[in-house]
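Structure below; questions to follow.
Omission of a single protein chain aside, the complex is shown with its protein chains in their original locations.
Then we have chain A:
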């Protein structure tokens, strides 16, 4: 930790001298539940626990957004740049934002001055799979809580940045890590874990927000026992999926993968948590015939017990690395005079799913990208109809040094990756940041691991089109219709936010924060932040003015994966900063 004491005390004295409106008040459960309705603060990742990323603010609109101006920028400093994927949190005039390498900053939201910073001390030799990113913090009571690359939850005092408690969620030496923002519901911190191909088993866990004590743990792979703590006693709470071996051969369930690396959302109507799970292990699907539950799935859990209430698997027996972790957004819509309580999710595998919120029943699904080759469609239950020719070959049957090459769309980075989409209650549309790319996969035996021969998969990702990869899409969840699209040269890797006044904000790797007309897709504003945007913008109100903030700093998984896509982004420079915008005073 690097607390800047001198600076902090000077500023706290200043704070004390200022008006009561700036006086810190603790963040309550109610604040978290009302976040989607309140405009003067953002206390959840997702701008509401349902993660619609929809703001009721209207001061900034399609007419005046062209006059948006940056009011301050804040640099994360140091040499630690790389991908900045966080969404800022704003409480009582203070912005809490995380940065690469497990850092957290508290910044005066009016001026951009730093109040404190926290640098997690990371152990040597951790192996984060996909860049050293962090996707944001949670706030609760007087705490700022976040997960670190070495798989700990750290709770900081929101005024000083000092550590209040610290808990280990997984052993980083076994490959566990945390990059998602924690979800905070009913005084509990709910978190998943990231983990690579090293035999990690995914889980969702709840911790007491005040003390950091573990309350329940729910493994996401069939056959593993869940636990709940009652009066300090660990009590068995049922085996995930009932028993081992139903959808996995042999003992592969023991090391089955299904990491919950992107965190979750919560719906107060049904009192359900929604978490997605990653791909199964080992990566070669031929070794594990069966559905491999609950890999590449969406799970609904009871926040009090961790019980799995329903599950929906997007890619059974995944062989393409189609993690099923993408965010599940709760929303209501009218059909035949009835309100349907639904959830929507846009999967790495290229399909968009609308499910019944309480039961997980499949309502409809449709492609949201132009090209899907691994499946010809979905059946009436939402299960993919596989194209067997498009499943990567069995490496055990590789002849010679390189097996047969299979070309598949979308690429393993997905029709949509982690970057969150937004839902507008005004237009009834989802705004989906997506990518059009495909991959070649082949098996090769000229590779090694820890001094041993190894059967690896070689692959390369290719753009499908010369002039764009990224596509920001407006999608009607009732019909699957694409209402408008914006094509972007580089792949889109940042989240989306929308407002009641029909604005859609997102950023691109070229560095622009962009605002679109939510109805037409016309670009109304853009500003270059100097480095690629792979974070998610937010908007809030302060001193009767509407602000917009976004973190800038190119990185994340895209530049790590080579091939022609890496060439397309190789000239983008790294960075690490927050940009904050508002309209000039003349509009008041």
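For this structure, a couple of remarks:
Quick note on the criterion: contacts are C-beta pairs under 8 Å (C-beta built on N, C-alpha and C of every residue); 3 or more make two chains touch, one makes a residue touch a chain; residues count from 1.
Note that contacts and distances are computed from a predicted model.
Per its UniProt entry, the chain excluded from the display bears the name "Cystine transporter subunit", taken from "FAD binding domain-containing protein", "Cystine transporter subunit", "Putative membrane protein" or "NADH-quinone oxidoreductase subunit G". Remark: the omitted chain is touched by one listed residue; of A:42, A:181 or A:252 this is A:252. Shown as candidates are A:32, A:86, A:130 or A:469; the residue that touches the absent chain is A:130. The chain not shown here is touched by just one of A:54, A:96, A:118 or A:261, and that residue is A:261.
Residue A:289 is the one among A:242, A:289, A:377 or A:584 that touches the chain missing from this view. Interface residues of chain A with the unshown chain, by the touch rule above, are 79-80, 82, 101, 122, 124-130, 132, 149, 173-174, 194-199, 249-252, 254-255, 259, 261, 278-279, 281-284, 286-289, 321, 323, 394-398, 401, 412, 441, 444-460, 462, 559-564, 566-567, 570.
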